[in-house]
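Just one protein chain is left out here, and the rest sit where they should.
Right after this comes chain A.
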Amino acid sequence: MRTALFVTCLNDTLFPRSGRATVTLLRRLGVQVDFPPAQSCCGQMHWNTGYRAGTARLARHFVDVFGGYDAVVVPSASCGGMPAEAYAVAAESAGDPGLVRAVHEIVPRVHELTTYLTDVLGVEDVGAWFPHRVTYHPTCHSLRAAPLGERPYRLLRAVGGIDLVELPAQEECCGFGGTFSVKNPAVSGAMNADKARHVRATGASVLAAVDNSCLMNIGGRLAKDGAEAGRVVRTMHLVEILARTPEDGPVPGLPLAAEATR
């Protein structure tokens, strides 16, 4: 069984700690994970902006890099969903039937991280310990496009010491939407402000999700608001919570769950 990590370009450059946490967690669960260094980007920005030729080129690259693996694990619901949702259409639009076949062949082996944990490895309690108040935002992709359902909640509930609180209006989009936040910054910012307000209302010290793109968006707002209010809510990819054990202790600088108050 050869397992590869597709870390995604955003995690590679801006959130390497999520990639490292994925490696730590998978090793703890007995998975020997490989990182093929030729990997690049899933092409989501191209795809969402309408550039299918570019998406098809990145799809070809993805298939070349990961074709030899039995499983490809992706710590992102939106990037992890790209092969299944976009690659075949992009390949067809590029008039490349060979690529269409290769895409259909690889798609069943590409797994978003939480699905890999619960459905492939069959675990819920991953031995994590995280004694802080956490709220979870189901990103639109993980909620609707490739629904993860209860999986992230089941994984989080099994974490020792955690105080998991529900996020009000959690199903509402944070306003990121890639291209959308660049083309329509005013509307995107208004959506994000509401999301950040709901997050702060939970009293959580950490906001978790399965997409660092959305967390970067909400985190940008939380940092700005927090700097004014004197208390910043941190954002963490869910895997960073799952990777921590009692030996790691509490996260320095974060209030303990028992002390976390509204």
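Criterion: a residue touches a chain if its C-beta (ideal position, glycine included) is under 8 Å from a C-beta of that chain, and two chains touch if they have at least 3 such contacts; residues count from 1.
The criterion applied here is as follows: contacts and distances are computed from a predicted model.
Per the UniProt record, the absent chain's protein name among "L-lactate dehydrogenase complex protein LldF", "Amino acid/amide ABC transporter membrane protein 2 (HAAT family)", "FtsX-like permease family protein" or "Phenylacetate-CoA oxygenase subunit PaaI" is "L-lactate dehydrogenase complex protein LldF".
The residue from A:G30, A:G50 or A:G230 that touches the chain not shown here is A:G50. In the full complex, the hidden chain is touched by chain A at residues 7, 9, 11-17, 19-20, 23-24, 27, 33-35, 37-41, 43, 45-54, 57-58, 61, 93, 140, 144-145, 171-173, 175-193, 216-217, 219-221, 223-224, 227.
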